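A short write-up of the structure that comes next.
Of the protein chains in this complex, all but one are displayed in their positions.
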Amino acid sequence: MGLEDLYQQIILDHYRKPRHRGELAAPSVEVDHNNPVCGDQLHLEVRLEDGRIAEVGHTGDGCSISQASASMMSEAAVGLPVDDAMELIEHFRLMMHREAEPDEDRLGDAIALEGVAKYPVRVKCALLSWMALKDALQTHTATTER
Amino acid sequence: MGLEDLYQQIILDHYRKPRHRGELAAPSVEVDHNNPVCGDQLHLEVRLEDGRIAEVGHTGDGCSISQASASMMSEAAVGLPVDDAMELIEHFRLMMHREAEPDEDRLGDAIALEGVAKYPVRVKCALLSWMALKDALQTHTATTER
Amino acid sequence: MAAELDPRALRADFPILEREVNGVPLVYLDSAATSQKPRAVLDAMERYYTETNANVHRGVYALAAEATDRYEAGRFSVARLVGADRRGTVFTKNASEAINLVAWAWGIRNLTAGDAIVVTEMEHHSNIVPWQLVAQITGARVLFTPVDGDGRLDLEWLEVTLRTEPVRMVGVVHVSNVLGTINPVAEIARMAHTYGAKVLVDASQSVPHMPVRFADTGADFMAFTGHKMLGPTGIGVLVADPATLDAMEPFLGGGEMISDVRVEGSTWADLPYKFEAGTPPIAEAVGLGAAADYLMDIGMDAVRAHERSLTAYALGVLSEIDGITIHGPKDPDVRGCPISFSLPDLHPHDIAQLVDRQGVCVRAGHHCAKPLMRTLGVGATARASTYLYNTEQDIDTLARALAEARAFMAA
Partner (left out) sequence: MAAELDPRALRADFPILEREVNGVPLVYLDSAATSQKPRAVLDAMERYYTETNANVHRGVYALAAEATDRYEAGRFSVARLVGADRRGTVFTKNASEAINLVAWAWGIRNLTAGDAIVVTEMEHHSNIVPWQLVAQITGARVLFTPVDGDGRLDLEWLEVTLRTEPVRMVGVVHVSNVLGTINPVAEIARMAHTYGAKVLVDASQSVPHMPVRFADTGADFMAFTGHKMLGPTGIGVLVADPATLDAMEPFLGGGEMISDVRVEGSTWADLPYKFEAGTPPIAEAVGLGAAADYLMDIGMDAVRAHERSLTAYALGVLSEIDGITIHGPKDPDVRGCPISFSLPDLHPHDIAQLVDRQGVCVRAGHHCAKPLMRTLGVGATARASTYLYNTEQDIDTLARALAEARAFMAA
């Protein structure tokens, strides 16, 4: 298994030029997640409009995989209805545990992270931003329903 | 190393026909000792007269080594002044830890127990009655001095 | 239907059995104290150390990932052997630590003055002393279920005690290491649960020798030990439902078992790691996994069938010895393989010493069960115990050695 799987050009590209990096002017919800095992930290902001993800912004520190993943996640998520986003998160999680065939149409560039599944210690890095998004969406739903 | 060392005829003889076995009519002091590791139990009674060991009686249960040792100890101790008995006990203890050349004149038949030193788990069996005697003598001294 | 087990073929897997003692072949009849190890177990550990030794978890490099894989594969095999969830399969250093884990982590925080902990008179010290220590600190009391003349637990006493005392925990040995008794743990667990008590089953003598499914025991906790089941020293196992463990605070603190450590306090790792502080017994887990695989390959049904028949044979041979007292049940269907016995004219220590001359290893002493020794009214017993590598010939050698020992002492 070559490292090229893990560090594909597209991943390095997202790492070097992260999309949707930064803070939002008017986030609907924000969450902080970190991976206590490796010290990766992520601050995620989401703006929702009419049940859709209108905007995503992320800041923080982490390894190439966690940074690239946050960038790819943001790209894939923006524009999705909340329900679809939740489904996509679950699909990504299953892919990282090698329990689902990845669906490129939905994942976009994030399909490149498939190779991370072979490196169990790095899976948490890849999942960090996706789990943060899940938490953000659930938090938002819970707050607005109340 | 042959088992014959451990089970010399003289030891078996003391085991089968223990000397000084039984209780005394008028003990000066009595103690109970047991070896919790193997369940050996010993009740020891001593009668002292003019600073000498006048009589010894032992009862209890145990393996051949502990029984024979009690018999041999009794033989060696009867008639000794307390101080000499204490010295003899220490001499026996050192012999069991291979730290002294055994002195047959003082030990009598108990010199046959020298071979037990090669069997560390059995050393406690051989020492049981000697440690009981030490305790009995010290208890008696402590009580009468008070 | 389980294939039959051929002990003569299996013996070739155990290097030590080729050894001689005092010029005669080794006849090892002390597997209840510790078992011998097959080549497969020794080789698995040797391979671990020479191929992938690295500290587990969190290492990014390939060696560390391989080490972690092998460690977790060991856990997987052990969990499979007893039908446990791998999240509820915690590695400890031995069965004693597994029981202490429950006594301290659960007991210190859940027991209060006046509470009762019930154990049995036939428990191994490892399922008595931890409770006494924790009772001393919390003010709880330790009560002992009596054992009857046939070596069986007095379940009526237990029922009454559960009904009338604030019993919070019942600790019971699955198979007695002295009497061989197989206790009705599922029935005991049902009784205990009716009265809201938790149940810890000490399976140290059952898991190595018979099919044991954790769920079938009905227990909340089950402890066993690696070295008695063909595995290495230095490893034991605590099995529990993950939900039970989730509800508990950790026991030992240190590396591996944390999620985050802050000056203000710490949070815990997921199961089973929450209970595995410090560098775990990695090579030992690999070895124990290999032992579990070896046992599963043979089949625990076949192991039990072999030992049941060997125990029946041994009971027959030994009971013909003049004056012998065999402690515990006489029916091989309700007992495991430890056979304790007494002879009127030979102290257990002398028995063990004298049969050793014939290469026969049996244990003499209290077998870490002093309360039971008092119930039996003896200071010590001699104990012969078999495993899958023993044959009827080994029993015959023991019987012959006992006869010679007798003759020697009488001569």
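Letters A, B and C name the chains as they come in the text, with residue numbers starting at 1 for each one.
In this text, contacts are C-beta pairs under 8 Å (C-beta built on N, C-alpha and C of every residue); 3 or more make two chains touch, one makes a residue touch a chain.
As the structure is a prediction and not an experimental result, all values here were calculated from the model.
Asks: List the shown chains that the missing chain touches in the full complex.
Replies: Answer for the hidden chain's contacts among shown chains: A, B, C.
Asks: Can you name the residues of chain C that touch the chain not displayed here?
Replies: That gives, for chain C, the contact residues 15-16, 19, 21-22, 26, 28, 30, 33-34, 36-37, 42, 45-46, 49-55, 58-64, 92-97, 99-100, 103-104, 108-109, 124-126, 128-133, 136-137, 142, 144, 225, 227, 232-236, 249-258, 260-263, 265-266, 277-284, 349, 352-353, 355-356, 360-365, 368, 370-371, 374.
Asks: Please give every residue of chain A in contact with the chain that is not shown.
Replies: Touching the missing chain: residues 3, 6-7, 12, 15, 34, 36-41, 61-65, 119, 122, 125.
Asks: On chain B, what residues meet the omitted chain?
Replies: Residues touching the hidden chain, for chain B, are 36-38, 119-122.
Here is the rule we use: only the chains that are shown with their structure count from here on.
Asks: Can you list every chain in contact with both chain A and chain B?
Replies: Both-contact set = C.
Asks: Comparing the two chain pairs, does B-C have more C-beta contacts than A-C, or is it the other way round?
Replies: B-C
Asks: Could you give the separation in Å between the centres of chain A and chain C, each centre being the mean of its C-alpha atoms?
Replies: 47
Asks: Can you compute the centre-to-centre distance for chain B and chain C, using the mean CA position of each chain? Integer Å is fine.
Replies: 38
Asks: Counting only residues that touch at least 2 other chains, which ones in chain A make the list?
Replies: Residues: none.
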